[in-house]
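In this view, the complex is presented without one of its protein chains, the others remaining in place.
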Amino acid sequence: MSTFAELLLNGLSMGSVYALIALGFVVIFRATEVVNFAHASLLLAGGYITAVLHDDIGFWPALLAGIAGAALVGAAVEFLVMRRYRGSDHSVLAIVTIGVDILLTTELTRRIGTDVLPLGDPWGDDVLTIGSISLAHTRIAAFVTAGLLITAFLLTFRYTSWGVAMRAAAESTETAALMGVRLGRVSLGAWAVAGGLAAVAALFLTVFPTPGLERATSLAALKAFPAAILGGLDSTTGALVGGLIVGVTESLATGYQSELSFLGRGLGDVAPYLVMTVILLVRPAGLFGTKELARV
Amino acid sequence: MSTMNTARTTRVAAGAIAALLLLSGCSSKAKDDDGKSDSAAGGVKTGKGISGKTIALGALTDMTGVYATLGKSVTQAQQLYVKQLNADGGVCGYKVELTVRDHGYDPQKALSAYTELAPKVLGFAQFIGSPFVAAAKPRIDGQDKGLVLPQAWSSALLGSPYIRVIGSTYDIETINAVDFLMKEKGLKKGDKLGHVYFEGDYGESALAGSKHIAKEAGLTVVEQKIKPTDNDMTAQVAALKKAGVKAVVLSAGPRQAASLVGVAAAGGFNVPIIGNNSAFAPQLLATQAGPALAKNYWVASPSLPIGADTPGAEKLVADYKKAYPKDSLDNGVVAGWTAAAAFGEALKKACASKDLTREGVDKALLTIDALDTGFGIPQNFTDPKAPSSKESVILQPDKSVTGGMKVVQQPSASTVAEAYTATE
Partner (left out) sequence: MSETPVSEVPVSEAPASETSARRPVRLPTRARTYVWAAGALLLLVLPFYLDRFWLQAGLFAMAAAIGAIGLNLLTGSTGQLSMGHAFFLAVGAYGYCVFAADGGDGLTGLGLPTWLAAVLAVLVAGLAGGLFSPIAGRLRGAYLGIATLALIFIGQHVLFNAKDLTGGFNGRDVPPLSLFGLTFDDSELLVANVPFGSAEKLWYAALVLLLGGALFARGVLRGRPGRAMNAIRDHRIAAGVMGVPVARYRAAVFVLSSMYAGLAGVLLALVFQRTVPDYFGITLSLEYLAMIVIGGLGSVSGAVIGAVFVSVLPQLLTRYSDALPLVSAPGTGGIAPGEASRYLYGAAIVVVVLFLPGGLVRVAAGRRFRTDPGEER
């Protein structure tokens, strides 16, 4: 039983990191209806800046620099690439982000090389132990941060003018533009925010229990895809719930690998995708996604 | 197309076939005679891979993919060996040239690179990725017959007279590692042994070893398969804890080692953990997992570490530092150096018997029964069905030593390993 509780808690805390990544997808999708495959490289960019700077300027300033840097990279991608596209096929734009991702990731992995870069966080490898269950401080921090950020976004989307503009843009770009919404700004802002979120997620992906930032860190973004989709690509709540489902599924599938060995070993990475497929069969727009209304 | 067009197309096609037959007569690929081996000056027989005064060797490496860390060290060590060999006059008066191709652990690029280099080189001093070696195997054994020294220690590669694995394979290394746990760390009959391993050739070869010794010694293996992208071992530790294992073998990468050892230590799960030689990198000692690694982690290795106090190791460290001052010294350097030295030694023997053809080099390697490259373990190449050694060294991470590892158990092969033959 205590193993179950430990796996569950760990899954939830890991899931909150996935939720942060998924939130990045959601923000961009809401504003522009584009799935951002370059998110993995934004993550790597944020982590890299933090890792390089923390020795000289300390952890917190380095983290802020990482967030700002990744936000800047995100904004630059929007300004230099996404905005220049003349067509309106969102699948093509999604493929463009794959191109951007290849470019950025190649550059960053070339810089990182074969190193493992620690981020110099203050939590170290401290662990909170309750009974027989132990939970790393980093994970508690991740959980709290994700909760705060996602609440903040829920409120932002609902009450600020940027959030309203974004919802208007998602509803109908033309109408929004006619109503005076500056679509360029909405989309630029979304990319910058997604970059910042990616940097925060990168922090929690590279601290204890993982040794540090390295070239494969960005692959974690692949796990956030099912999270974003099964929650619903345009839903903030969906990102949170999706992230937690993926985290828990992964953790339990790994922890009970022996019991599940008839499905083949190493199920941890596959299980989230299986869950996603089942959910999509029942709800094609995800758990909290807006059902598409036909407009002819 | 209109009918007129079709008629014209037919006419053109007929002409094309005629032209084709004419043209092919003057192709450079056409066979004229089988000038297989030439006798150059000094009566040394030469063949493919030697032109003018150069012996060409190939290296198929991975510097941009999952094995980038290993590939970089291996390649640089081999380039260093070749440089020194040439500075000493080369082999038989020939200069050796190493052509490196980076396949980035991509099967298509690996096979292309093999196809490109195979007709031009005498043999391969390096070939990373056992699935790719397996893919090229029919051609290596069938037509090419050049010596290939894979940097992959999978037992599935044994048996070919041309593909020669250097040092103990992962299954044997794992047997020796478990043997160490039983002799020194209190693991005993009836206990459960955790094994966390990568999906793929490396992890699954190692698993074959741990299953074998478990059967011999009355242990139960608790398996945890992971992927190279899994960097957080929390769930694995929880599962192993639940199963009540008394020791853990890790056949994964350095990052997984850092995470597993770190999580286990933080959670008070104090069982001994031992890894294969790929499951450690000196860079880890600078991370938060450093202290835990130094305390409760061992590594089984097919040779003494780079920081060993033998004259050969000390010279290599000095030379390598001079040539690549920015790069870290790890066991990849030893592996690369050993392979290059084995190839160099085979070349020298082949030179002595005046036969530098592929066949001559293959034969020459079969006569080498105790090659010592300065890292403690003699390599015996006389039996193609066995790896060149069954011995392992047990190392422990230590910040103060060059390469980050010190020896805790000198080279030896356990009795189980001696009696073991891979079933695959």
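All chains are identified by letter, namely A and B, in their written order; residue positions are counted from 1 within each chain.
Just so we're on the same page, a contact is a pair of C-beta atoms (placed from the backbone, for glycine too) under 8 Å apart; a residue touches a chain by one contact, two chains touch by 3 or more.
These numbers come from a predicted model, not from an experiment.
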Chain not shown: contacting residue from A:Ala5, A:Ala94, A:Ala170 or A:Ala216: A:Ala94
Contact with the hidden chain (one of A:Phe208, A:Phe225, A:Tyr256 or A:Phe288): A:Phe225
Selected residue (touches chain absent from view) among B:Thr46, B:Thr61, B:Thr287 or B:Thr357: B:Thr61
Contact set of subunit A toward the excluded chain (per top definition): 29, 34-35, 81, 84-96, 98-103, 106-107, 110, 222, 225-226, 228-229, 233, 264-267, 269-270, 273-274, 276-277, 280-281, 284-286, 292, 294-296
Touch list for subunit B against the chain that is not drawn: 1, 5, 8-9, 12-13, 15-17, 19-21, 23-25, 27-31, 61, 63-65, 71-72, 75-76, 79, 100-109, 111-113, 115-116, 119, 130-132, 134-135, 137-139, 142-143, 154, 156, 199-201, 204
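What we mean here is this: only the chains that are shown with their structure count from here on.
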Distance from subunit B to subunit A - Cα centre to Cα centre, in angstrom: 37
Contact footprint of subunit B on subunit A as seen in their complex: 3, 6-7, 10-11, 14, 109, 113-116, 118, 124-127, 129, 134, 136, 205, 208-212, 214-217, 219-220, 222, 250-251, 254-258, 261, 265-266, 268-269
Residue numbers on subunit B that touch subunit A, as the complex places them: 64, 66, 68-69, 72, 199, 222-236, 238-239, 241-243, 254-255, 258-259, 262-263, 265-268, 281, 283-284, 286-289, 292
